[in-house]
Structures are given as structure tokens and as C-alpha cells.
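The complex is shown incomplete by one protein chain, all other protein chains being positioned as in the whole.
When the chains are written out, they are named A, B and C in that same order, and each has its own residue count from 1.
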Amino acid sequence: MAEENWRERLRTWLAEHPPPPEAHTDVAAAQRYQAQLHDAGYAGLTWPKEWGGQGLGAVEAQAFAEESAAADLPTRPFMIGMGMTGPTLVDLGTPEQKRRYLPPLLRGEEIWCQLFSEPGAGSDVASLRTRAVREPDGSWVLSGQKVWTSNAQWADVAAVLARTDPDKPKHGGITMFVLDMRQPGVTVRPLVDMTGHAPFNEVYLDEARVPADGVLGEVDGGWRAATTMLGHERVSISGMRQRRGRGVTSAALTELAQRRDVAGDPLVRDRLADLYAHERVLELFTDRMRQETAAGVPVGARGSVGKLAGALLAHRGVEVAGHVAGADAVAWEVSDDGEGPGDDLALGIASAPAASIAGGTNEIQRSIIGERVLGLPREPAADRDRPFRDAPTGEVDRAAGSHV
Amino acid sequence: MAEENWRERLRTWLAEHPPPPEAHTDVAAAQRYQAQLHDAGYAGLTWPKEWGGQGLGAVEAQAFAEESAAADLPTRPFMIGMGMTGPTLVDLGTPEQKRRYLPPLLRGEEIWCQLFSEPGAGSDVASLRTRAVREPDGSWVLSGQKVWTSNAQWADVAAVLARTDPDKPKHGGITMFVLDMRQPGVTVRPLVDMTGHAPFNEVYLDEARVPADGVLGEVDGGWRAATTMLGHERVSISGMRQRRGRGVTSAALTELAQRRDVAGDPLVRDRLADLYAHERVLELFTDRMRQETAAGVPVGARGSVGKLAGALLAHRGVEVAGHVAGADAVAWEVSDDGEGPGDDLALGIASAPAASIAGGTNEIQRSIIGERVLGLPREPAADRDRPFRDAPTGEVDRAAGSHV
Amino acid sequence: MQLVPTSEQDELRSAVRALLDKQAPRAVRATVDDGAGYDRDLWRRLGTELGVLGLAVPEELGGAGAGHVERAILAEELGRALLPSPFLGSAVLATDLLVGLDDRSGLLGALGSGERMAAVAGVLGPAGDVSVSGGGLRGSAGPVVDATDADDLLVVVDGVVHHLDATGPGVVRTPLRSLDPTRRHARVDLDGAAATRLGSLDSDALQRVRDLATVAIAAEQTGVMGAAVDRTVAYVSDRVQFGRVIGSYQAVKHGCADMYASTEQAVSAVRAAAWAADHDPDALPLPAAVARVFVGPAAFAVTNSMVQYHGGIGYTWEHDAHLFYKRAKSDELLSGPPGAARARLAELMKV
Partner (left out) sequence: MQLVPTSEQDELRSAVRALLDKQAPRAVRATVDDGAGYDRDLWRRLGTELGVLGLAVPEELGGAGAGHVERAILAEELGRALLPSPFLGSAVLATDLLVGLDDRSGLLGALGSGERMAAVAGVLGPAGDVSVSGGGLRGSAGPVVDATDADDLLVVVDGVVHHLDATGPGVVRTPLRSLDPTRRHARVDLDGAAATRLGSLDSDALQRVRDLATVAIAAEQTGVMGAAVDRTVAYVSDRVQFGRVIGSYQAVKHGCADMYASTEQAVSAVRAAAWAADHDPDALPLPAAVARVFVGPAAFAVTNSMVQYHGGIGYTWEHDAHLFYKRAKSDELLSGPPGAARARLAELMKV
């Protein structure tokens, strides 16, 4: 009952306060809308009230997900804060940190990013080499390079992992910091990916400063914080992927087949049906996981099934696109507004590999499922228990032009 | 010129001496034909003349392979001897061993089998546990169990691997012996595989005897001999596979499609064309390897490409069979002669996994290609340098009913 | 849409699994190795002791009045155990036909108790050439799944459902050879066999029977997949090669992960389709078609991996792996080639 009333009110509010169209391209507009959402009581639903949250439960969260899906809220700049760094602050932050960071995060006043990956530390995040050195006054100085950072171009604050003790084994000498992105020691450069777009950034830290109270969790306890945070990463990445892959979904390709007049081709139909079935089954799996969560069964490492299936689906979409589009996927006209019929298709084709790499490669997902869900033994690791400074790490000769 | 004459004579001889039909089912008939072949100078082409061979080169071997292909020679009982144990004898045997074994092998008078695999030692052949203990008179007593033995039901002689020193690391304590199969300590039992047929055997050695001069190569040097011999195994297994998989070839399935009147179905055509292309390309790869061998470039570990591709092809055939046969592959009538239209299909479906397991699994083939062809580093192995008696081995709890 | 089982449904699963864990292995080997027919005793116990053979039959027709979600659980467990049984013929096709006819002749009760076993010709698979001639039926049909062991035959001709005594005069059943040794099929020859006309179903009603069978088969396949995953993971956790448990090698570990991922998705698809069968019957065709398209090839791929990761032992007749492999392939093709399944889905998608 209470839930029904709440859901009804939410629906009404969303109907009366649709996000302005520009909020999807203009960050400031998105921030204004987020503040409105928060003021209406619809931000941080499951977060404690004392930090600006609503103190509600999984039921309301599920209702919000369902009701807001159609409204297409401009959440992209806030996803990392809401989905990853925020929950970690709730878990591990000091009362001061929570007070300082959570309310502006929920209101969209401060945008967060996450500085984990490095050129030499991809799948093996814990082999990171960004250094944090403690000053006599207890503050920290960070230097190093981070990559694959979403949001960095407009972020105010970052959760950053840095190595504080290279004499400990690699997982044991890492600390998580809260870093002010608006300082001279931080340089953000867009990273053009294989689609030709730059949704990610490289971030260079050159003696960037973090005050003494900027440690999130324990000194040298950053791996635990990172693990918590990485558990949330898969979800938000998959959302981003879908938008870029829309050209190779069964819906888009069915439309294309009709437009190209090949929808009657038995092979095209065969491939479209297969793609649709795989899409739909993944949706059903995701729905089921959501229902299990609401019923108190945590998804845990099974989330990797969804991530993996999503990646395979993207590749399946690319394959089906070839059947439907044929040579039309090779080259196409660009109209006066700079867009062409092949653009979405090409974006879908070129962004498919991201689904298999970003947020944990397919190989990593399969290891997670094999080890954490099925209980199979880990791979023998040469570097787990050695001091980090003696362990082989991922650096590839820069002269060869590789940098990740 | 000389080659052309030779080939011409061979062609004439084959035309004049076709194998009798019963030679494919009756081993004695096959043995008689083999003797004829040998007497005509067509057995052991590349083997030294002194051991009953012909002392010819790769050119003649290639010509023989081409000319004899159509004649369908009854070579199955001799394949292991000619392809595996014979060449190893030539390399590593003592003059007495060569004199004793090679001529009857080439004439088909003695049939060989190979006793390598054990229930606990599948992919990891070197973890074998059959023991060979030296008697005071220098002779050996062997006890243990071997599996997946072709030919054992009619074999006279076996090349057997046994552990002679369990205190050495596993590869270092193995010896290869020549074992007389016609003795009380040797028991042969047919092993029914998943097709319901029994082309393989289990062989139990219970204090089987080998005289002092029955060591092939060096004592504790059996792994070297085995490596030589295993290099030849892939080839002969792939021949066996093809016969059993004939129901799922593109030729058989094209015929079936026509019989079922679905050859006009675009999907069926699509799948048949794909299967045909893969078959044909594998043939071309094999032809190319043969030409490279003739030109003096050894195939080496690249042979694993053919083995792997053949295995994948078998599975592809099974998939296409479903498209062509539909429910006809599920159940079918048996005619008065005990045969039914689904038999070949079912045999093809049920024997496909053998192609991916026997003679080295797909996983082993991929490791061979990765390591020996592409030069990628080996997997870390826990047991390489430890005394065999301390190393974990493949035994699975017999109470669970598993024995391989 | 409810995709998580209730605690009652979990209990149902446990009860069925407990019985089958004990009884099925012997029954499987009796059929596979000795050619024995379906285990009538065990079937009766499922009907009476557990009362699970009429789960989807309304109470007013003498059934348990549970639903297709529950029957899917039974199907899954039967698939997991590979029990040779007339589930598909008797507890699915015949039962659903009779429910569709609102049949009160008592046959539903006898099927539900496991007292009698039935098979159906003319709904799944080729139509055959049976026709009504004089007072009886004449012609051939087949392969008819589960007909070899059936007491009753339901033969559908032009939408009319005829009931025959499978052992009566004019009925000859010829057992067929089959890919899957745990499922028995027969050709049925009718030579003026006496038949009772039970009623008729229009094409929508017949399609619903097919869709319900699709759901049951897909559920059975998820049971096959689940067992394949469990057994394979257990095996690769024990088997040592090159000094390590083989499940620690990525080639095997990642393959097991793929098996699991595929299975968890298949389970979700089947739950959605079973839910629709109960709660949104008009919408059933689409989720049923989705389940079939996804589960058929997925189940075969999983069982193929099962054989592969068992290595040599998995290739023997003695080990069960091949039975899973053959059941999966047989289930995939039972209603026709995969292309037919996808063509139907494309139709429903309005491509």
C-alpha cells in the first residue's frame, strides 16, 4: 500500500517534471535537474537520511528503476558518484567525509570520477604504480598516470588509488584517496577510442595534493575499498554500452531490414530472431537478478554472467548487422546535418569490443564466475606475495607506442 | 621421370591387385594383402632397405598416398605399426630389435598396438603409473592398466610405457618396452564408447613379462621415445575419425537434404555451403602441409592446426546435421537388415566429441600451437621437477565410478 | 512477472529431486543398457506419492491445480535425472490436450496418478497420414514420442482428438531406434483401430498445446544443463593433470563459466515462459518461442562441453555424459530444426 502510494507520487512527479532535453548534453543542466530530483526526495533512495539520503528500501529502489526507465533521466554525470564512490563513502568514509561529500554528491553539485586503471594496470588493477608520498604534515603528494576515466572532464572530485608502500605485496600497499580534481597537479586529456569518439580520459597526476583527512578507509587498505567499489562498476558500464550499441540491436536491425526490404529474407529473419532471443533472455536474467536482490539474495559474482552475456550479445549484434546491412555497412552518404544512415551501425560495430574489455574483460568475467561462483581454484599467481617493487608488472616498452 | 615411371607401375599394380572386400572386416585377410603389398615393394617406402623397407623418398611416399587413396587399402590394423611404433624402432631400436620386429611389421605378420594412456593419465601422459620392476635376471615385470588402445584385440606386440623410477621427476622415470601381447599377464577388454561401439580396448597388465632386451631406447629414457611416437599419432587418429563421421559431412548431408526435399531451403543451403567451405579449406591446408613436407619443410607442431580444425569441423557437421535432418535425427525406423537412415547420422553425432578428445584434446592442441608454433610461454606446472611419487596425479576416486 | 521461485516451489523441487536422486540412476541404466521400458513403479510413485503428474491440471478436472511454473520444475528435475519416462507424451501432450478439451472421461485422473501412460500423435512432429475411415482409424504416424510404453493413444486428425487403447486390435507399435537412449519413440500403424472421439480443438488451442510442450521441453533442457554444469564442475575439481586440478586451467574454467552463464540465462527464459503460461496465456507464444530458440542450442553446447571436460571418461558409454549430450540434441530437434524455431519467433516478432 505504502509502496503503491509512493510509486504513484513518483509517477506523478516524473510526469510533471520531465528532464529538459538539454540536460543530456549540458552538464550544468543535468546538475540542476539532479538538484530538483533530490529536493523532491528521489535521490539517494537507499542511503541513510543523515547524509542526505532517503533511508528507503530495495522495494522503492526497484519501483524507482521501473518508473524512471521511460523518463530517460540525465544521470550519466552522476552514475559513478551514485553507483560507486557514494556507496563506498557510506561504507568506509569518516563522519566528516560523509558530511562533506555525500550531500553535494546526491544533489549533483559535485561530480565524481574514479581513478583506478593505469596504462600498466588493466585487468590487474592492483599492479598500479601511481605513487602517494606522505609529507611531514600528514598530507599526501600523488604522481602517476590514470586511464579510461569517464567523467574526468567535468569531475570535481575523484576516488583515486595510489601505492603508498611498494615494499608490501601488491594488494597490501595501496591506499584510496579523495582527490580534488580542480588543482594544478591534475591534467585531464580526452582519450579517443576506436569509435573516433572520446568518452574517456587520461588523467595525469603531477604532485597532486591530498590533505591528511583525504584517505578513504585505511592507509594501505585501499584494495578492500577498491573491491567494494569495483563490484558496482559492471552495472554502470553496461548502461553506457547499450546506448552506443543501439545500432546493432534487434529492434534497430529489424527496422533496417524493413527499410532495406530484406525482412522477407529467411536468413535475415533467422539471424534477427536469434539476436532477439539472446537480448530478451539477457533482460530476463537481469530481471531475475533484480528480483533476487529485492528478495534478499545478493547477486554477487553472478553479476559477471550479465556482463559476459552483454559482451557476447554486442558481438552477436555485429554479426547480425552484417547479414542485414551487407555492403550498406561499408560506406554511406552523409546528409547535410552531418549524419548518415550507417553512423549508428558503425558506432555499434566499433564499440562492440568495449563490451568485452571495459569494466573487466570477458576473460576476467569468466575467471570470476569460475572461481567465485563455481568454486574452481585460482590460477597460480607469481606475484601475489612478493614485495611490489620486485614483482613483474604490466609496463610495455613505451617506445613501441603502447600505453595501456 | 623416374618418379613418373614408379608411379605408373604402382598404378598398374594397384589396378591389378585391388584389396579383397573382406580385408576390411577380416584381419587375417588384411594381413595377407599387406604381405602382397610388401612383396611388390610398396610397404615401408621410406624405411631403410636393410630392415625390409624400400629406401625411397618423400616424393614416392606422396605419390603412394595419392595413388592409393582411391583404392581404400585395408591399412587399419597396421596403422599404428607403420605410422608410430615402426618409425620409432627405426630411430631408437637396437639392430637386433629392428631385425626382429621390422620385417614382420611391414609384411603385416605382426600387428602392433600402443599402450600409453591410463585412467589417471589422459592429456598428461607422463603421469602414468603402470610399474615396471627389474628382476635379478635383467628382465622386467609390468603391472598396471592402460586404456584407449586401438588394435589391442588383435595385436601381437605392444609398445608400452611404464614407470621404472618413481623417485625421478615424472618425465625422467619412464621407460618404453616392447611387450609380447600373447602372454597370460595381458588381458584385453573392449571399451564401449559413447557411440555404443567398441573400437578401443582397456588392457590390464598383471605381472606381464618383458625380457631384458625388450627396452626400446634407454632405461628411464622413455619420454623421449614417447614424444617421437606421439608426433605421429594425430595423423592416424584423424583418418579413423573421418570414417565414423561420414554421416555429418557436407556430401552426406547434401544428399540427405535432397532426399528430405529441403535442399531448396535457403537456411539449409547456407549451412551446407558453410560446412563444405570448412571441409574444403581443411583439405587444402592438409594438402599444403603435405607439399611443404615434400619440399623439405617439416610440418612439426603445425600438424595441430589440422587436428584442431578437424575436431571443430566434426562439431560443425553435427550442427548442420540438425538443420538438415530436423526431427529425423531424433528417431528412425530400422529396416530388416538392422540398419536405419539415422544410423550414420547418429554415429556422426555421437562420435564428434572423439575428434576433440582422442589423440590430444582441443585444449592440448591449442597449447601446442600457442607454445611450439607461436612461442608463447608454458603454463606454470607444479609437478615438473618433483619426484613422481610426491606429485599430485590424475586419480579420481574410484568409488565415484570414474576410471579415466 | 515472477522469476524467483516461492518456498512452496522450492519444496516441490526438493521432494522430486530426493526421489529421483535415489531411484533414477537405476532406471536410467535399465533402459540404456538393458533396453528396459519406462519404470512404471517409479512413475506411479511420482503420480501418487508426490502427486506431481497433474500439477498443471485444474482442480475441477482432478488435478493439483498448481500450474505450469510447477510443472516446469518437475520437468527440470526429470531432465536433470534423465529419467526415461512418458513425461512428454503423457504428462504434457496428452494431459494438455485433455485439459484443452475439458475432458472428464477419467483418463486425466489415470494419467495424473501414473496408473496409465499415454502418447499423442499428430501434434508434435510429422502429421503422418492417419484418417478416419468407417468407425476406426487407419494410417501411420511417427515417430510418436513415448508411444512404445503407452497404454493410451490420442491421435489428432484435423483438430479432432481420438482416443485409442494402445494395446487394442488394429494398433501396431514399432519401436524406433533413437539418438537418445533414454527416450523411446515408436511408429504407430492403425488398421481400422477402434477410437473414441473426445472432441476437437481449433488451431489456437492446438498451438497452445504446442507452446506448453515447448515450455516443458525447454524446462527439461535447463535440468539437463544444470546437471551438466554440476557434474562437470565436480569432475574438474577432482581431476588432476600436469600437477593441478584441471578446473584451475583457464581453458576448462572459462568453459565451465560459459556453461554456467548459458544455463542461468536459460533458466530465466524458462521461468518467464512458464509464468506466462499461467498468468498471461495470450502472451505465451512469444516467451515460449524465445525459450526454444535460446535453450535448444545452448543446452547442446553445454552438454558438449560436459563431454569435452570429462575427457576420455566422458566419451565412454559407461559414463552418463553422453546421455546428457544425446538428450540435449534430441530435445533440440524434437519439434524440428532450429531454423523452424527461429522462423516462428521471427513471425511472432513481426519482422
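We adopt the following convention: a contact is a pair of C-beta atoms (placed from the backbone, for glycine too) under 8 Å apart; a residue touches a chain by one contact, two chains touch by 3 or more.
From a predicted model like this one, the values you see are computed outputs, not experimental measurements.
A.B. asks: Indicate each shown chain that the hidden chain touches within the full complex.
C.D. replies: So, taking every chain into account, the missing one touches A, B, C.
A.B. asks: If I consider the whole complex, including the chain that's not displayed, which of B:61, B:90, B:263 or B:334 touches that chain?
C.D. replies: Selected residue, touching the omitted chain: B:263.
A.B. asks: Which one touches the absent chain: A:133, A:194, A:212 or A:297?
C.D. replies: A:194
A.B. asks: Which of these, B:198, B:212 or B:273, touches the one chain of the complex that we don't see?
C.D. replies: The one listed residue touching the chain not shown is B:273.
A.B. asks: Using the touch definition up top, pick the residue from A:41, A:221 or A:353 that touches the left-out chain.
C.D. replies: Answering carefully, the residue with contact to the hidden chain is A:353.
A.B. asks: Since one chain has been left out of the picture, which residues of subunit A touch it in the full complex?
C.D. replies: Spelled out for subunit A, the touching residues are 117, 119, 122-124, 127, 147-148, 191-194, 196, 265, 267-268, 315, 318, 322-327, 329-334, 340, 342-343, 346, 349-350, 353-354, 356-358, 361-363, 366-367, 379, 381-384, 386, 391-397, 400-404.
A.B. asks: Contacts of subunit B with the missing chain: which residues?
C.D. replies: Output for subunit B: 250, 254, 257-258, 263, 266, 268-270, 272-274, 276-278, 280-282, 284-285, 287-288, 291-292, 295, 297, 302, 304-305, 308-309, 363, 365-371, 373-380.
A.B. asks: In the complete complex, the non-displayed chain touches which residues of subunit C?
C.D. replies: 249-251, 254
Definition applied: only the chains that are shown with their structure count from here on.
A.B. asks: Please flag the chain sitting at the greatest distance from subunit A, going by CA centroids.
C.D. replies: B
A.B. asks: Please report how many Å separate the Cα centroid of subunit B from that of subunit C, as a whole number.
C.D. replies: Taking the mean C-alpha position of each chain, the two centres sit 39 Å apart.
A.B. asks: Give the residues of subunit A that touch two or more other chains, as numbers and ranges in rising order.
C.D. replies: Touching at least two other chains: 266, 270, 380.
A.B. asks: Touching at least two other chains at once: which residues of subunit C meet that condition?
C.D. replies: Counting only residues that touch two or more other chains, subunit C contributes 244, 252, 339.
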